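With one protein chain held back, the other chains of the complex are shown just where they sit.
Letters A, B and C mark the chains as written, and numbering starts fresh at 1 in each.
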Amino acid sequence: MLLALLALHAIAGLAALSGARRLGRWALVLGGLAPAVTITWAASRAGAVLDGDVITEQVSWVPGLDLSLDLRLDAFSLLMIVLVSGIGTLVFAYAWSYFGRAEKVGRVAGLLTLFAGAMLGVVLADNLLLLYVCWELTSVTSYLLIGIDDDEPEARAAALHALLVTSLGGLAMLGGFVLLGQAGGTYRISALVADPPSGTLVGVALVLVLVGAFTKSAQYPFHSWLPGAMVAPTPISAYLHSAAMVKAGVYLVALLAPAFATTGVWRPLVVGVGLTTMIAGGLRALRPFDLKQLLAFGTISQLGFLMVLLGIGLPEATAAGCTLLLAHGLFKAPLFMVVGIVDHEAHTRDLRTLPRLGTGWTTVRVAAFLSAASMAAIPPLAGFLAKEKAYDAFVGGSDGERLVLAGIVAGSVLTVAYSLRLAAAFWRPDAVAPADGPRPVLDHGPSPTFVAPALLLAGLSLLLGLFPALWSSLVDQAAAALDPEAGASLKLWHGINTALVLSGLTLALGTGLFAARGAVARAQARLAPTVTGADVYDAVVRRVLHLAALVTSVVQSGSLPIYAAVILGTAAVVPAVGLLSGAWWPGWPTLVTRAADLPIAALLVIAALAAAMAARRFVAALFLGVAGYAMTLFFVVQGAPDLALTQFAVETLSVVVFLLVLRRLPDRFERHRAPAVGVVPRLAVSAAVGVFVVAMAIAASGARTEPPVSREMTERALPEGDGKNVVNVILVDFRGLDTLGEVTVLVAAGIGVAALARAGQRPDRRPDRRSEVT
Amino acid sequence: MNLLLAGPVVLPLLGAALCIGAGRSRNAQRVIAVLTLTAVAVLSAVLLLRVDDEGTVAVQVGGWEAPVGITLVADRLAAIMLVLAVLMLLAVLVYAIGQPGAEEDHVGFHPVYLVLAAGVALAFLTGDLFNLFVAFEVLLMASYVLLTLGGRADQVRSGMTYVVISLLASALFLAALAFVYAATGTLNLADLSEKVAALPTGVRTGLALLLIVVFGIKSAIFPLFFWLPDSYPTAPSPVTAVFAGLLTKVGVYALLRSQTLLFPPDTRPGTLLLVVAALTMVVGVLGAVTQDDIKRILSFHIVSQIGYMVMGLGLFTVAGLAGAVIYIIHHIVVKTTLFLVAGLVEQRTGTGKLAELTGLRRLEPVLAVLFLLPALSLAGIPPFSGFVAKLALVEAGMGAEAYVVVAVSLAVSLLTLFSMSKIWSNTFWGPGPGTDSGRTLTAPRRALMVGSTGGLVALSLAIAVAAGPLYALSERAAADLMDTRGYVEEVLGR
Amino acid sequence: MRPRRSLILDTTLRLVFDAALVLSVYLLFAGHNQPGGGFVGGLVAGGALGLRYLAGGLDEVRATLPGRPWHYLSAGLLVAVGMALRSLVGGGAPLDQTAYTGDLLVIGTAKLTTATIFDVGVYLIVVGLVLLIFEGLGEHPSESPVPEEHGS
Partner (left out) sequence: MSVLMAVTAGVLCATGTYLVLGRQLSRVIIGIAMLGHGVNVLLVLSGGDGGDPVLVGEDVTDFADPLPQALVLTAIVITFGVISFLLALAYRSWVVTADDEVEDDVEDRRIAREAEHLLDDRGDEGAER
């Protein structure tokens, strides 16, 4: 069934994509069916799973690489399905009104469905490699979704930014997974967690895995893609960039933390990065006037919070993390939705130009305030429960844990402040940002169907806050699935304890911070770093491009002589080094075998040198001919009459052909520009080639111990090959295949010569040929 | 068996002879060429099944037993390469028949194309080092002609680079053959495999390195690859597609074959190959990042991805070689496809320059999909074939503790993704009705071109789906390579 | 045909040309037992044609020979491949050569091996190539050495 659900997503998504034009907005219904079915099915199995049942399925894919479709549904996966498929279904409903009849709605629906399927795969995967597969699929679908408005350059750039950063992490993670899998002997996550491997390599592997998790969950310093991704239409932001995809990293960390938190640098790294992200993101959320940017940085901050809770590997914190995971989805998605509604109706989401919302906006306001309150952890909302649990987890711990507590309190203070900023937008935007001009009033509110999903989620935040029992067992069992020691039931009222005091303190300080927003803004303007994450990304990309251009311009000179010099130089030097490495030399052979060799050698050498130095083409060609005829003599002396004959005939014909071509070229080698390869390197390469050839020839023939195979040929040529001329018998019989290939070369050469000679004579191609043929 | 091994070499030559004879009739040429390659495809598929079933098979040409005669021999690797090569040749031929101007302007196209097929087949099947040289010459000569058909100025210029470099490689190959024969007195690969081991280490190492350089030029590894990105992009798209998919892979095949079969483990320059692999990957991909013409980007990626294959070889483990083999399988299909798509883009818009392209997805949504899938695969994005291949290499590299090269390979795949998205973003995304040359294709032409491209995309998806059995096959092929006894015994008839 | 050609030169050329052609055929058939063979034979024939070309230009070469250059390529390749396929069809190894002893009417009894037929193919191809080179790079490169488009 798990596999069937994944397949359903794929089929529905592809169907929606391929029918995008015809289906229009109905593609959303088709696509939304997949997550709806999933959440319904999950609800039907929830009872059993929360009682400790684990549903597993396995389909083999590439057994040789241990890559198989291992699926596993436990309570923690169930919790994630609530986010992925539950909130996903509502996003589809929201998108119905948001996109209306826009041309892109079909594509969005298809891609969203595929994304939902990939994300479902991430939370169901029980195999590291399968998890990576689904993980990358979310990256790709996210790329296509962010770039859905592809005529906007910003959308294309933001899509690429997200893709590069998350893929960078993904690749590091893949490396980590493989190391981890090889160290543990399996890629099954449940097996690895049950029996965690250890060692230095595992430590390195975990850091790599964490890099992947950090990029996906937009942790500092990899966070900058997330604010950029806000160019996407709001339903996409609400789903990918708050409820689902960005949770993947946190999800992975949660899976591994109980087993690996004490290995290597895991704990300090996760907590350090998480806290930095929580506080820096919170600070950053106090600045933007764009509501989606505010939400994006708020999300980054909350993801940092989640990273700390789920990554620290302490049972209490894990339980708190599970609680916050759900609570965050419940308040962040509706916040995106309401901002999207405002944007959709008012065509702006900038605090400075936002209109005053009139009477038709009550439901939107309620949804916004409830969700913002949950974000700020104001009782009795779900967010409050989560925050209380988190504080409680660290109260009374070690010194280190108290330090962490201080950090999350600070982060939470900021959360309160930016939540208030956000709420103000729906109440009195002037309180946060003075308008550029008189604010228009927007009386006519959105249609009820548009608001319903947000309202439903906001209502859930309230409901779950008031009645913790409704979700207590889901959260507890989810935490227990991660860490058997984790889990304590949720309560709205714990009595007056340290956590409650801290909560009060947080609220008070946060409100104070909001009240002092003028001073804060001035301080931030002065103190905030001038370099943003996006700047860093740009700089890195630019550096890489520079490096690429530099390397390419050096390596790829485009000059044939340089290429030839490098190749021949390599061919001479590298094998020569190999030859020398053996430190073996057969000794020098005879200086001169027969007297006839002397004049022939002299003729060859002189002809070669003369050809190299000739200043005129004809002269050079002439000396080439001399060398050719000297070769004929050489073959005669060597006892190769066939060769001599052939060489003579070939040489004669070659000279004729040379002359045929050369008569069309100017007589002298003219110098238009400096040679590509200077004289010294030219001589050096030539000398290297010459020396290598001599050395290798002597060494190779000195190394011979066995008689050649040709001895047998000589013996069998006449009796079996019916020929006395062994060379010819070799050519047409023993090695007839060579000859067959050889004549094929000639055939192709003939066609090529004809084609080149004919080219340009086609009047439609080169009408001006007469002026060119001289 | 004789037909299975000799047919892929001889039948295309027969077809070529007939095509030249039928020079005046375009349609007769087409029928001959398609029929020939279809027949060869069937033969090679049967051969692969047979070899996978029975192990290495050999035929002594002319009835002269090795090492006197030349042996045609197919082990799993050779059979795999052959099947893929013929499938690509067939698909691209269909595409070329559809494309206006590619083959119809030149009566020489079909015969030379078939000669190319024969040369490629011979290169995979021959068991003789000199015959391998001849096979290279056959396919190179055919490639020279195909590259310069048309004789445009840019073709002539880049063809010159290609021809001259290839000739240098041929000269070096001949020199290597002279040294090999001087040292051993034989040319048969299996025979050499036994005799090379007796040579002094220095000579052996020198020969191994010289052969790496020779085949390295053909397979375009660092620092011998410069000719490739300069020459490939100027040819007509079908020609580039075949070159991209096949020719460098013939070089890689020769590298795999020679380094595993000829040289004993102590001569294998594993570390050197890994360094070369890393440099090839990096320099290739950096080149790709710099370009802004689709075909040039893709050409640089060929280089980069050759690095992955060399990496698999350099590990000299069964897992590494299996990774190289599955990578080759994936790469041949995907690369060919991408060049065909590039050709379709040029056909539709009249240009391949990114600066002049925009918003093509609005005009050609099908083309967008046909590009996106292989592009993602090329970048190693799951669940496509490129991912499986990359994963195989990463697992093999980690298993052999070659961490640096694994890290490089992963980093390079990020840059690959970057440049694929650059093509996507500039060509298919973007405002506007898109650039349109106004040259719309007639329905049958479009069916041939898009159909063959789509068929290859489907094939690459099938590779991903069937990655399990294919990887198992690759492992068996790799095991054959690592343990040469089966090959040697079959060839030498023991 | 060019004007003002000396009859003596013309005759001499024809004689040399014919002699060279005979020589080339001799080399072709003797090659299996004496130095020679299809390559040399073809090259000598090509050289003879070159001579003809230098004297009389392309038209004369064309007039001298039946068929067009690519016919030689096609025929030669067919012969060579045919020899490779011949044994294959019978189920034997490819390129398996056999010897036939037969009565050749004029020359007398001779042993003809299929290897010699194979060499004939080589000969034809070499001649074809040489012809193509002369047509392609020779005097009148504008005239198409390969058949024109038949229309498509």
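The rule we apply is simple: contacts are C-beta pairs under 8 Å (C-beta built on N, C-alpha and C of every residue); 3 or more make two chains touch, one makes a residue touch a chain.
These figures come from a predicted structure and were not determined experimentally.
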{"item": "In the full complex, displayed partners of the excluded chain", "value": "A, B, C"}
{"item": "Among B:95, B:109 or B:181, the residue in touch with the chain that has been omitted", "value": "B:181"}
{"item": "Sole contact to the chain not displayed, among A:49, A:87, A:108 or A:627", "value": "A:627"}
{"item": "Touching residue (missing chain; options B:144, B:215, B:316 or B:471)", "value": "B:144"}
{"item": "Residue of A:322, A:341, A:482 or A:565 in touch with the missing chain, whole complex considered", "value": "A:565"}
{"item": "Full-complex contact with the absent chain, from B:97, B:134, B:322 or B:342", "value": "B:134"}
{"item": "Absent chain, residues of subunit B that touch it", "value": "130, 134, 137, 141, 144-145, 148, 151-154, 156-161, 163-164, 167-168, 170-171, 174-175, 177-179, 181-182, 187, 229-230, 233, 290-293, 296, 354-355, 422, 425-426"}
{"item": "For subunit A, residues in touch with the removed chain", "value": "153, 156-157, 160-161, 164, 538, 541-542, 545-546, 549-550, 552-553, 556-561, 564-565, 568, 588-593, 597-598, 601, 604-605, 608-609, 611-612, 617, 620-621, 624, 627-628, 631, 634-635, 637-643, 646-647, 650, 653-654, 657-658, 660-662, 664-666, 669-670, 672-673, 675-677, 682-683, 685-687, 689-691, 693-694, 697-698, 700-701, 708-710, 713-714, 717-718, 724-727, 730-731, 735, 738-739, 742, 745-746, 748-750, 752-753, 756-757, 759-760, 769, 772-774"}
{"item": "Residue ranges of subunit C at the interface with the undisplayed chain", "value": "33-35, 39, 126, 129, 133, 136-137"}
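Throughout what follows, only the chains that are shown with their structure count from here on.
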{"item": "Cα-centroid distance, subunit B relative to subunit C, in whole angstrom", "value": "36"}
{"item": "Whole-Å gap between the CA centroids of subunit A and subunit C", "value": "61"}
{"item": "Whole-Å gap between the CA centroids of subunit A and subunit B", "value": "26"}
{"item": "Sites on subunit B at which at least two other chains make contact", "value": "13, 16, 20, 61-62, 72, 105, 108"}
{"item": "Per-residue overlap in subunit C, given as positions that touch at least 2 other chains", "value": "70, 73, 77, 80-81, 84, 94-95, 97, 146"}
{"item": "Residues of subunit B touching subunit C in the complex", "value": "2-3, 5-7, 10, 13-14, 16-18, 20-21, 23-27, 59-63, 72, 104-105, 107-108"}
{"item": "Sites on subunit B touched by subunit A in the complex", "value": "9, 13, 16, 20, 61-62, 64, 67-70, 72, 105-106, 108, 111-112, 115, 118-119, 122, 126, 130-131, 134-135, 137-138, 141-142, 144-145, 148-152, 160-161, 164-165, 168-169, 172, 175, 178-188, 191, 195, 198-210, 212-214, 217, 223-224, 226-227, 229-230, 269, 283, 286-287, 289-290, 322, 359, 361, 376, 381-383, 387-388, 391-392, 394-395, 398-399, 406-407, 410-411, 413-415, 417-418, 421, 425, 429-432, 467-468, 471-472, 475"}
{"item": "Footprint of subunit A on subunit C - complex, ascending", "value": "27, 31-40, 43-44, 46-47, 50, 54, 69-70, 73, 76-77, 80-81, 83-84, 94-95, 97, 99, 111, 113, 115-116, 118-119, 121-122, 125-126, 128-130, 132-138, 141-142, 144-146"}
